[in-house]
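The next block holds one structure in the form of structure tokens; read it before the comments.
Part of the complex only, each chain left as placed.
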């Protein structure tokens, strides 16, 4: 870099020549066609019902990439054969939230149109990004099935506050972007939803696995059931992960924390398994607010989620 | 409220017309006879051996009521049929701790005397409130059995510091307010008690389930055993929950935190099951210090405890 | 309140019968015509360029009212003769920021129309509320002069982000709501503005007192100069206080903190003096973000600002 031996760009980390950090294989996008996994940030959180700093999560998650390596000792598998493009963040408007959501839709649509073999990992932002994200995904990919991990249905009415982090799945269903039969919600939690909206998702044929199901059944079994249902009905599957599906003790940095959630281990098992499914062609992680987290724990968990998703993908190869 | 469309009392939260928050069904007491569940705060913590802000917990727990809804998706049950009266807090004296404890006794006694069908949920405060609380309860209700969740026996001698948060069960036993045979302690933890006091509770016939028992047996089975023992011996059962029974990772806001505790899930299972028992007619939650908690996690757990207690009660109806 | 001697609504503070707290004389609005000083919250901060929790400031400032009394020992003056109405907060839309700003304009306009003798104290929120607030004020009151305390000019262009907390004075000038000659900016700071915008305000005839002026001259002298200039030109004067005019050591809870600012003592002196001027008929306090403050220090300073403004008003009587 510099002509002086010991002079490096600021913040250069310690390098061990025999270790590849995950951050080492995530490269700034070279403006060439993207084949395989890439990362896009959607730093929108002004759309949240409660005060949220979730727009800062793309930065903290990327920072957590340097805390982990590319080697799965459990699979004896090196992920460094993947080359991952980081496309950067979609720039949000300061005062026009609806326009920001539209920028997400438009930008992703354009990317998908010109990069047909691109498998996106979208870093939110709050859950409101899900609607434009899946709308763009579906326009490009055909019939979309969605596996949603969330403590909440997220099908609030649109009258009380517009398109917020509480409404994405309502927008998706009502616009017929996805069909209720092709939506599976996992981790829905006691005392975190209302009967009205439970009925709403039922009436649309959405499949719901509550935390009671998660406590009593094996997660891969439920996912198999979901995959079986969608078989033949969808062209691709998109995984939507609202990190508040995880218990407050293990994901303390979500806006809406509480007890009674999924363990991080169960989530990791699920994500790895979903990674193994060839039809799973998109992943988003939303609702991490780094300003209220403890030591970026929740962003570190997000980095692990991505790594295990790739580990699943590596099992296919 | 106001004659101007957009003007509301300060701090008005976002309202979704199809969601009932738990806070929506907890009403300030209307000074009529209370039938069913009601809430009373006992904000005393100057009686604690170590520095404690537990007197602030009634406020933070009530604040957590607005973070959760009244709908149990697991039972498909709406708690909004319950109407819960919030009687407010018992006012503590600034410098006379013993008088504060007496105010708790007197106020609860008077309430019970005039509200025979009132099922109290008492929010501490520290564990010293347990003695006046159960004394008043027992005066009104007859023979009382107690299921205590706690890492500690709480039967310290009274000479070394008076009636503190370490002594309530000694006071109850020595005053014959409750009999040792009708006291069941669950969650007693290694290296958190002394042999002397273990012998003391044994000599009074108290039943002790240690954390070893909790790890090895099913919690509902131990509770069944306890209920069986008390059958015919007591008129009502009072549940005393010292939140430090839960592990430090899941209840980080208790004064005396440590590893080796009960999981929040086990506690919730136990409380729900106890709620189902018609004889269980009182619940208290103590030893949450919001000034050392992380994001009110422990108060949020307390709100879940209350919701699951009500869910248990709803199963009876 | 309650029929039981020691039972009070939760959170009831200690009462000394011989002390009036400021919070004691701030009453929820009784829906009658308001004569004199009243408070309105404008909890908008999604309009901020950087992540801001300024919408929470109306709550923390009101909470600070209970930390102070109504007695000025320096003037030997009791403010309890004032009765202050708290009108509450204007409700913000979740996703439509421009509509939120319009709600501020409309609500204040309606209030001013029906309460001609009302002297408003507006609690922001971020600085974007200034445009709708002064627009409504000016519609009701005639020609308005503005004394602005701020480290920044706040006349950014509107193309780069819409009507943000960086643009209110541009909107006011360009809409001719106020004339540049009737705008006085005090406390403008080195390395916190650009030459382009300095020229912009100059070209509009705005009077600027930089921090160099503040360090070298007496604050009341500069205010006298300002008042002299506006004499005959304006019907009323509105004081706009962006708390970041104060140095970071004394107002640590503003989004844009830095060294080189005004001392709190100088600000208090200025505000008291402005309170004494009969033409000063409005005050707003903006840009306090309680989520990054230390022990609500900046909100406590805001409460002192209000108290000294009233002390100034009391000197007129």
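Labels A, B and C are assigned to the chains in the order they are written; within every chain, residues are numbered from 1.
Heads up, the rule we're going with is that a residue touches a chain if its C-beta (ideal position, glycine included) is under 8 Å from a C-beta of that chain, and two chains touch if they have at least 3 such contacts.
In this text the structure is predicted, and so the values were computed from the model without any measurement.
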Assembly copy number, counted for this structure file with 3 shown: 6
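The rule is simple: only the chains that are shown with their structure count from here on.
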Centroid distance [mean C-alpha coordinates] between chain B and chain A, Å: 38
Per-residue overlap in chain B, given as positions that touch at least 2 other chains: 14
Residue ranges of chain B in contact with chain C within the complex: 1-12, 14, 28-29, 31, 40-41, 58-59, 62, 86-91, 94, 103, 106-107, 110-111
Residues on chain C engaged by chain A in the complex (per definition of touch): 46-47, 49, 51, 53, 55-56, 93-98, 160-164, 291
Chain A-touching residues of chain B, taken from the complex the two chains share: 14-20, 22, 67-74, 76, 78, 249-250, 264-265, 268, 294-295, 297, 300-301, 304, 307-308, 311
